[in-house]
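Below: the structure, in structure tokens.
Missing here is one protein chain; the remaining ones are kept as they sit in the complex.
Going in written order, the chains are labelled A, B and C, and every chain counts its residues from 1.
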Amino acid sequence: MSSVILNKIKLSVFGESHGNGIGCVIDGLPAGVKLDFDKIYKDMARRAPGKDLTSTPRLEKDIPNVISGVLNDTTTGAPLAMIIENTNTQSGDYSNLMTVPRPSHSDYPAYIKYNGYNDIRGGGHFSGRLTAPIVFAGAVAKQVLMQKGITVGAHIKQIGSIKDTAFDMNNISADELNTLASKSFSAINAEAELAMRAEIEKFRLEQDSVGGIIECAAVGLPVGLGGNMFDTVESTLAPILFGIPAVKGVQFGLGFDFADKNASQVNDEYEVKDERVTLLSNNNGGVLGGMTDGAPLVFSVVIKPTPSISKPQRSVNLQTMKNETLIIRGRHDPCIVARAVPVVEAAAALGILDLMM
Amino acid sequence: MSSVILNKIKLSVFGESHGNGIGCVIDGLPAGVKLDFDKIYKDMARRAPGKDLTSTPRLEKDIPNVISGVLNDTTTGAPLAMIIENTNTQSGDYSNLMTVPRPSHSDYPAYIKYNGYNDIRGGGHFSGRLTAPIVFAGAVAKQVLMQKGITVGAHIKQIGSIKDTAFDMNNISADELNTLASKSFSAINAEAELAMRAEIEKFRLEQDSVGGIIECAAVGLPVGLGGNMFDTVESTLAPILFGIPAVKGVQFGLGFDFADKNASQVNDEYEVKDERVTLLSNNNGGVLGGMTDGAPLVFSVVIKPTPSISKPQRSVNLQTMKNETLIIRGRHDPCIVARAVPVVEAAAALGILDLMM
Amino acid sequence: MSSVILNKIKLSVFGESHGNGIGCVIDGLPAGVKLDFDKIYKDMARRAPGKDLTSTPRLEKDIPNVISGVLNDTTTGAPLAMIIENTNTQSGDYSNLMTVPRPSHSDYPAYIKYNGYNDIRGGGHFSGRLTAPIVFAGAVAKQVLMQKGITVGAHIKQIGSIKDTAFDMNNISADELNTLASKSFSAINAEAELAMRAEIEKFRLEQDSVGGIIECAAVGLPVGLGGNMFDTVESTLAPILFGIPAVKGVQFGLGFDFADKNASQVNDEYEVKDERVTLLSNNNGGVLGGMTDGAPLVFSVVIKPTPSISKPQRSVNLQTMKNETLIIRGRHDPCIVARAVPVVEAAAALGILDLMM
Partner (left out) sequence: MSSVILNKIKLSVFGESHGNGIGCVIDGLPAGVKLDFDKIYKDMARRAPGKDLTSTPRLEKDIPNVISGVLNDTTTGAPLAMIIENTNTQSGDYSNLMTVPRPSHSDYPAYIKYNGYNDIRGGGHFSGRLTAPIVFAGAVAKQVLMQKGITVGAHIKQIGSIKDTAFDMNNISADELNTLASKSFSAINAEAELAMRAEIEKFRLEQDSVGGIIECAAVGLPVGLGGNMFDTVESTLAPILFGIPAVKGVQFGLGFDFADKNASQVNDEYEVKDERVTLLSNNNGGVLGGMTDGAPLVFSVVIKPTPSISKPQRSVNLQTMKNETLIIRGRHDPCIVARAVPVVEAAAALGILDLMM
């Protein structure tokens, strides 16, 4: 039962959606890294809701307040703690009763696990709002990685039935990733972006929501990062990626498309180019035997459709143990995928930084 | 750089394909669990090569030698160490030179990472042979889980273009899983099995290999296992699953098929049945918010086609830095998927046991 | 390089003496524990400076601000984050130059380790002020333990040449520990307390400081806690105790006094009493083979004299690499031992709670 992850650096995330605040502690950062806080705020803004019709109109003013670990905008080597105060919380006693769990949310298992004591307001510690500290931490990690020549970026590969142009996995530039990482709706193909936005709008009007896939890449990694059996690139990245709410799958390179391929089609052969070993293709997404192989690291995650929808749903009253129809009021994200892009980048950056330390 | 995994129990795997032996230490097991070693040997036999044409004709006589942690076939609570001696190793000095890395294998990044000092014979520590100790440890874990009423089993969901009947995710019985877990070629549908075997034979004759998908389930889990942000069911299972060679993706429930779904289609609603909360569907694969929700735990992993094929492949000579054509001699698995089934079950059992402790 | 500790619960401590604040995250607490915050504040007050002449007259108004993990004074099971804002910090750029390191402080190795980037104001992250979050976390842990019938308390065993009555190791009551844990100067013997206070005053007048020993005990522990080789009671408690600044030794039971003893003198024999196994003595401090044995857990730590003294000391200028005489201005603790008592209790409570989870 832990919200602490990673090995050489340690990320500890805390907070509840409607509590006093949310935040994180990043432990083990190197000293002497100059941080550009504007860049950090920009990543946080990409995740924040209310940017346009594709996301919820709720307004979050998430101002990260750095408590420790930074002096003169430079890391001190001590734990970097950050807190975002929740300004809109109401005081007074709160009747913490969960009666009717929302389908496909954490409500029901959390009720059992915490014996009814967990803070259920807005999802409590399970809220998507808790990804804000992850984005903050990832934005810090990105800047440490930048100093080592490593760039991370991601795009929306698919929303519903609409697909963006996929990464050319063996030919990704830092510039391309930086461009994507500066967008609020990160798509490679402008037409695909329009179609994806239309897809989201369609589900919004239907009071429904839709899922999608995010593809993430990192370039500039040395060869041989990761390694041995369980300390691999995948084993380091997957747990933090699966820590992002709504992520239901993680794959590297071709991933599940390997199932109907044969080796002679998809093996990544080598050639010497400019006196360096290069790969002729990158179906493995830059990871072989759990180690980076010099090609761009490419992985993708699937995001399930936001379970909070306005349509009536069947549920149960946990107090009376009777069936009940649930209607979730309020306005909800018809698609969380665009907002999840910086979260996935952040998780990647944190995992890679841990491997680099 | 670690071959140790898990938290409350700890699994440490050691060995190199052509070294003196391979084995594992399972640390943190409860005392007093009676072990049925025949069952353990059966799981190991399912993984062993040479059973039929679908796998390599190499013969491995893998006799697990338990060193510690078991007395009178019962766990003592001390670390359970097991070793399988490699009987066919040759003595004498060995010229440990890797000249031409096999495409899509660990050879090249391992050469860089270990500076040429890693044991490259048969893949060394990266060999698929190292999954034998995982199967052993998983077979032990299964028996501890059995005492708690938990059953784990898996089947081949897809090989190449051929698909088995998928699990009925909301309706899986312990019997069904036990039946699958006793097969050497674990398929639900007998016709699909024949077609899959034919598919493998086709690629064998072409001196090629083919990938596939394994679907695994566990029933009998309590509600609320796992939890918080990074200590989730997925974050516990994924790293050990990605530690299995050739696994390139892990997904829970619908996984990547969530991408083009809308919430009203796939939300798992609740109803009261026999005075218990039940789910009307199980698209989330038994995990919500990182916790078990009472439905069967269902996940799948993709296995890439075995990269060792007899066809000529382009590679490079790392000594001369010249391009070279590589022909890998010997006989190879045209499809590793059937042999990987008990490994996936083992990883699942170990991860679940860790969550249960 | 980590300020995160423990295994099943995880304590992450952050902050710098003159930064924006200090605090901690306690991850993995059980849900549903009612917290008495007055008791927590009382423990924090015991650690706070300025109570009397035995400590520094600096005034710290340390108001712990709970950010998350508590609702209606009850733990929610989510990470419990707490922050104490530093109210007296000055804004503006700070010339972070360390020129002359204070003898026996962290200054010199920290300068080398962090390459001059660490926050050196007031000792930064190495300041004794960082023990405030440990006391907070320990006070929370004590209340969780109290529910399980476990009580922790400590006293000043020695200051300079003056010794308090030692614990009767085989006969310690929860009441005795609670009484000690409510004192600001925790001594068993009232006369010894007067003598110890006089000893401190003597060194204060000499602008010097003095060391001491703290003896801590816990009662109500089940038999068999801890265990195996490295997950022992001692191996769990020692790292967190050594994380307290100025602690230079940790011993259990007789500790270093075992050196000149023979077994027939100090072996703890057994007898049946009221149909229960009891020990006839407790020279091992309640730990055998790394496990609790049913006798009170008793250990002690030594605290070195506060290195900050007003007397001139020889040091070096790290910029000019010339010898220099250092005079540390301001008023300093002539003895930190009394203030360290609740810190030691806190460390013990946290370690024991981790073993109990």
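By definition in this document, contacts are C-beta pairs under 8 Å (C-beta built on N, C-alpha and C of every residue); 3 or more make two chains touch, one makes a residue touch a chain.
Computed from a predicted model, the values in this text were never measured in an experiment.
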{"item": "Full-complex contact with the absent chain, from C:A154, C:C216 or C:L318", "value": "C:L318"}
{"item": "Absent-chain contact - pick from C:G21, C:G69, C:G138 or C:G212", "value": "C:G212"}
{"item": "Option touching the unshown chain, where C:A48, C:A238 or C:I352 are the choices", "value": "C:A238"}
{"item": "Options C:L130, C:A154, C:A174 or C:I188, residue touching the unrepresented chain", "value": "C:L130"}
{"item": "Residues belonging to subunit C that touch the chain removed from view", "value": "1-5, 13, 101, 103-110, 112-114, 125-126, 130, 158-161, 203, 206, 208-213, 223-225, 227-232, 234-236, 238-240, 242-243, 245, 247-256, 258-264, 266-272, 275, 277, 280, 283-285, 288-294, 302-309, 311, 313-316, 318, 321-323"}
{"item": "Residues belonging to subunit B that touch the chain removed from view", "value": "1-4, 10, 12-16, 19-23, 25, 27-28, 31-32, 65-69, 71-72, 74-81, 83, 93-94, 96, 113-119, 124-125"}
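Please note the rule applied: only the chains that are shown with their structure count from here on.
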{"item": "Farthest chain (mean CA position) relative to subunit C", "value": "B"}
{"item": "Rounded Å distance between subunit A and subunit B, as computed from the means of their C-alpha atoms", "value": "26"}
{"item": "Subunit A and subunit C: spacing of chain centres that average the CA atoms, whole Å", "value": "38"}
{"item": "For subunit B paired with subunit C, centre-to-centre distance based on mean C-alpha positions, whole Å", "value": "46"}
{"item": "Contacts with 2+ other chains: residues of subunit A", "value": "1-4, 13, 113-114, 125"}
